[in-house]
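As you look at this complex, bear in mind that one protein chain is not there, while each of the others sits in place.
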Amino acid sequence: MSILRNAGLVAALLASTALPALAQTRAETLRHVTGAAINTLDPNIPGSTREAFGLSLLTYDRLLSFGKKQLDGKWVFDLDTFKPELAESYTVSPDGLKITFKLRKDAKFHDGTPVTAEDVKWSLDRAVTANVLGKGQLLTGSLTSPDQFKVVDAHTFEVTLPKPDKLALANLAVVYPVIFNSKLAKSKATAEDPWALAWLKENTAGSGAYIIESYKPGETTILRRNPDWNRGSAEKPAAFKRIITQTIPEAATRANLVEKGDADIAIDLQATDAADLEKKGKLKVISTPQYNAITFVSFNNQMPPFDKIEVRKAIAAALPYEDMFKAALFGRGAPLYGATWADGQAPTGATFPIPQPVKTDLVEAKKLLTAAGFPDGFSTTFSFNVGQAGTAEPMAALLKEALAKIGIKVDIQKLPDAQMSTLINEKKLPFFTEGIVAWLPSMDYFYRNFYIGPIRWNYSSLNDAQITEWAQAARFEPDAAKYAALGKKLNTRHFELMPQIPLWQPSQDAVMAPSVEGYVYQFHRQIDFRDLSRK
Amino acid sequence: MTSSTLRHTVWILRGNPVTAIAAAGAFILCLLAIIGPWIVPFDPIASDVANALQPPSAKYWAGTDQLGRDVFSRLIVATRLDLAIAASAVSLSFVLGAVVGALCGYTGGRLDRYVGRFVDVLMAFPLFVLAMAMVAALGNRVENIVIATAIINLPFYIRFARAEVNVRRNAGWVEAARASGDSHVSVVLRFLLPNVLPAMAVQVSLNLGWAILNAAGLSFIGLGVSAPTPEWGIMVAEGARFISTGKWWLVAFPGLALMLTVLCFNLLGDGLRDILDPRMRT
Amino acid sequence: MSATPDAPLLAIEDLHVTFSTRRGLVEAVRGVSFSVAAGETLGVVGESGSGKSVTAFAVTRLLDASGRVSQGRIRFAGEDITAASSKQLRRLHGAAISMIFQNPRGALNPIRTVGQQIADAIMAHESISAGEGRARALELLKAVLIRDPEKRLDAYPHELSGGMCQRVMIAMAIACAPKLLIADEPTTGLDVTTQKTVMDLLARITAERGMAMILITHDLGLASRYCQRVCVMEQGKVVEEAQPLSLFSAPQHPYTKRLVAASPTATSTIADLAPEALSPSTVSLSPHPEEAAPAAVSKDGSVVSQPPGASFETKPAASPQDEGSAKKPAPGTPLLLEVQNLVKRYDRGVVAVNDVSFTIRAGESLGLVGESGSGKSTISRLVCRLIDASEGEILFDGQAIGTLPARDFHRSPLRKDIQIVFQDPTDSLNPRFNAFDCIAHPLRRLLNMKDGAALTARVSECAERAGLPSGLLERFPHQLSGGQKARVGIARAIACRPRLLILDEPTAALDVSVQAVILQLLDRLRREDDLALLFVSHDLNVVRMMCERTVVMQNGAIVEQGESLALFAAPQTDYARTLLEAVLHLGGPTVR
Partner (left out) sequence: MSQLSTTAKRAGWRFASSLPALFGVLVFTFLLMRVLPGDPAVFFASGPTAGKEEIEMIRKQMGLDKPVPEQLLRYLGDIGSGNLGRSLTTGQPVLADLQSRLPASLELTFSALLIALLTAIPLGVAAALRQGSWIDHVVRFICALGVCVPTFVSGLLLIYAFYYLLGLAPDPTGRVDIFTSLPPRLTGFLLIDFALAGDWEGWRAAAAQLVLPAMTMALFVVAPLARITRAAMLASLGSDFVRTARSLGLPPAKVIVTYALRNALLPVLTIAGIVFSTMLGANVLVEKVFSWPGVASYALDALLSSDYAPVQGFVLLMASIFVVVNLTVDVLYGIADPRVSVE
């Protein structure tokens, strides 16, 4: 009986998906296809997908958003400049400990309630207090406690930092600290769920550029433009009246859809399709190397035989980088191999990653392997996850072939994604390929999050006192030159230890109708539809 | 096989060219599985990225793949693995299913009820998802693909053997065997099983093709054999990625190989049925 | 062309029917000619493979796709229908010529009510409404004397007994008042009592409606009782045609003679049946073209194989009775088998055997008769210890053998003493064993004989005693004829020299001529080995010949038992009387 009743309720909930007036013309609608699903409307919920993050920036506003810069002629987000979003302006105190935001007075939530400092306070408190994803992220910008957030007046808001932190502002521009309509949210909160996690997961209470019109997880999400939103670049609402995001699991089908003009934009096509579409020249293909990402071959530095530095270097000298890059990515990306470092020192320290001086040299590889005590090689397994099979499979085949030449016998293991994450977390994989992304791609952020400590993201299980020390020091180093000097030492040390072999930064291939303009590569590797317009 | 059975077989094959062709095809496949690695023009594993994604030509009869490997050579070499997977999966479920099914069919009673329940449970599963889950749980290695395929096949064999034995359990020769001093077990193993095996052989042949497809399906969703081992299912799955860019040979040739093999075994199964049970056809 | 008054209704001239098989063309009917006058009943008698049914199907052109009329003419009502189109034939079928088949239940559509089926038959030839069809169907059901016809109208075939199904079949066949009814073994498979009522009904209906009938049967008794004229067919040819009385009292053709002799009558003895079979080296009669090499039968082998000097008429009627009394065990002979209050219950409370007790002395032969469902086969399996009894006791040689469960009885030392011969010779041989292995199997299992000269010799000996030429030992069951298979089954059963042989309808599936030799064989073996027999049969004549004492069963219980001769001469119970009355005897009065 209860099953039936529940079923009835659910059916009623789902019944109202009919699109009302289709007055908008096709030109004012943007149809986006993607392979993945949006699984929550609140980006803070553990388990949120990237597509859910993408959506949240359309339905919610933050205090700030990242600026943009051109990198090799392509627009990408800029970690160092900010655009006000709900904030009209902000000031940082000279000691760097206090940030004061002036809020827009005309900003309203979707239900018409004005946005106030109270809402900001509630939202940021939630991000650092509740059991949400924001907590872990914001502490990388020294934002850890509600005490740091103060309402000065209805439209003034103050953030206090224990130490000047270069990433504090940047952290306020990521997806977690979006501003909720606190009155609405609080009305949905319960004693067990004071932060209305459950309600916000399936409802929005934002002030963003788009309003959710229909949401079918794993199928379609339709967004309607919020006509009152004016936080965009030209102080006017977003260009498209309607955004349709559809989940199309088969990549080849997505390519067909875009090519036929049935879809306007896709960013997760296979490299081969993107290359093909670019060659055909009918569509606009914007390929941006993901400059905040790395694809690498990683060793478990604690697990024999990869605890031997010579073994790691031998493998680095044996990999057929060019072939791998061509076969896996069709050359679509920025290589991180084949550099020449003048004196064995990293040429720069201001950024990470930088191209590494590795190249294929089998003689050297064999020599190193012998030095490591494995003149006849050894056997190991190389793992990658099913989700990345498209690029990882050819890469692994080449790797296996190349390592066989220096006597290392490799078994290739293709693991379902969940299994791979578990094994990585338990540090049980000796040798594998993965990709990492940093939302806030500063040099120290990479080192701190991916090469230190017993955390999941320390793929190589690197445990090096110097890297730890220098990375922590760099975090709070205000002086750019000193920061770069630390970075140079870190980069050099990192290469010497060779905990992983960085391979490349794959391109994000945004394939879109020629009429679509304004695409910017964003930190969360999603499309910010507010940037887009049609010619 | 007695000479008269042989003569009968020849007679059937002559009157049934389709089966003859299928039998020849199956023979060629087995031959390829054995000698394949020695006759292929290229190393099926060795990459040659410079020659990646070449369309079929005089040099590369079926074109090259993403890593510049010769698709034709890979197809030939894959025969062994594909046939091995299918054959071992099917024979595993065949042997288990025949013995268990025969015992159930003969004794009836409690064993039959318990096994029947077990079979019910298995049958109620969405079988492909069950295979997926098992491969995911056990790890996607060849032996696990074989086990998963065997398990999802098992109910059919149990039921088949059970039914076949059940109709014969009251046959005069079964009672005669018991009157001649055979125990129940010996009646099942020495009398009933040999008699139901031919009918089951038909099932095996039909099932071989299905097992190959099943393995291919698992490959398609990423739970198949690992690269770079050549295997048709993986080749089709990989090739499917290139359909939209018109690199048809990557999917067409492995698809064709898969198709012809399955077709071969299906037609052979049909033909076997004719040979064993002439009443089914003229 | 219209029929002239005195022209026969159906005339068949030199009919040849060939089938294309994988061994090439086989001629099943080889020049058959006969005719049927309007209103006449013609019997066509023959053993299996004689071509009698093929002839019938050729007349109605309902042959399998592989068969065709290769020569000859068929005229119906003066019209040549040999080359009739399927459209013409359809007009004839049902309306002018109807057929009735063996296995009535299978001949009816299982998922259509009998009323609908009868209406279908009418509506195929007359345009009437569904309501009228139903009314006519009801009339017809009444005409075939079905009880509760209104209710039966909506019944499905499976809800009716075999006899009732045959009545429905008759109703359908006569629905459009055809002039000719072809009844192909209409009562085979029915119980004797049902057989009689169905045949009586057919005879009455054809007489009342002036229909001609061709009765195709293997049963001489049936033909003699219901037909005005009888054709005997053998090997696709008519060998003799005559009035039943003269045919059976004075058969002319050797085959007819043999057939008549082989058919058990109320007075015949074992020795009467087939004298040549007394010689153990005789190969079984094998009239079936599929079963024996065509060369052997082509020169009318049955006559040739008859030993010179043996004639049917000279068999004294008294001698078997002397033999019978001679083989009767002396009163003091110990009891070999004692069955006490045997009960067998199945699931859902079905009682197959209810409180049955009887005894068999060493060397004695006990007959067990009853109609289908009387529990006689269950008893044979109980006594053979293939299944366990629910209650009661079986003593063999004074030992209770019921204590060891049937599951384990194969280990009992008594296993070899109790053997069984099954009803269907085909079904009783493992298709994957050749004759040698079939016979050797119990020797290997029960006497632990190893392969070698001794085993080979023993198997050959058994085969020889069973009349199976040793040349056939290498053959597989499907390469043997029915009679040969029966011999293999018997050889297997006697291989271990049992003391009690259970015969479960050993000849029910055999042609009469084969039955005759098999019965003689069994009788001889019994005397040679001093075997006790439990002879289970539905054929009263056979039981009377074979057994000193007889037990009559009905519905799982014993109705009557006693000395065979006495029981058959003067049955004490109504049931036994009914059974006996239903038995058809050769040369009896013709019903018309």
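Per-chain residue numbering starts at 1, and chain names A, B and C are given in the order in which the chains are listed.
Definition applied: a residue touches a chain if its C-beta (ideal position, glycine included) is under 8 Å from a C-beta of that chain, and two chains touch if they have at least 3 such contacts.
From a predicted model like this one, the values you see are computed outputs, not experimental measurements.
Across the entire complex, contacts from the unshown chain go to A, B, C.
The hidden chain makes contact, of the residues B:Leu92, B:Val115, B:Met134 or B:Leu272, with B:Met134. Here the missing chain is touched by one residue of C:Arg112, C:His478 or C:Arg577, and it is C:Arg112.
Residue-wise, the contact with the chain that is not shown comes from A:Arg31, picked out of A:Arg31, A:Lys68 or A:Lys121.
Among B:Leu75, B:Val251 or B:Leu272, the one in contact with the hidden chain is B:Val251.
The residue touching the chain not shown here, chosen from A:Asn256, A:Thr370, A:Gln472 or A:Ser533, is A:Asn256. The missing chain lies against chain C, touching residues 60, 62, 65, 86, 89-95, 98-99, 101, 103, 106-112, 120-121, 124-125, 156, 158-159, 169, 172-173, 175.
Touch with the hidden chain on the side of chain B covers residues 18, 117-118, 120-121, 123-130, 132-134, 136-137, 139, 209-210, 213, 216-217, 220-222, 233, 236-237, 240, 243-244, 251, 255, 258-263, 266-267, 270, 280-282.
Touching the omitted chain from chain A are residues 2-3, 5-7, 10-11, 13-15, 17-20, 22, 26, 31, 33, 37, 39-40, 45-49, 52, 131, 133, 135-137, 139-140, 201-202, 216-220, 244, 246-250, 252-253, 256-257, 259-260, 262-263, 386-387, 416-423, 425, 438-439, 449, 454-457.
We adopt the following convention: only the chains that are shown with their structure count from here on.
Between chain B and chain C, the centres computed from C-alpha atoms are 46 Å apart.
Centroids of chain A and chain B (each the mean of its C-alpha atoms) stand 45 Å apart.
Note for the complex: chain B touches chain C at residues 4, 11, 171-173, 175-184, 191, 194-195, 282.
Residues of chain A touching chain B in their complex: 251-253, 255-256, 259, 270, 272-273, 275-276, 320, 322-323, 326-327, 386-387, 389-390, 393-394, 396-398, 400-401, 411-416, 419.
Contacts from chain B toward chain A in the complex involve residues 45-47, 49, 52, 66-68, 136, 139-140, 221-223, 226-228, 238, 240-247.
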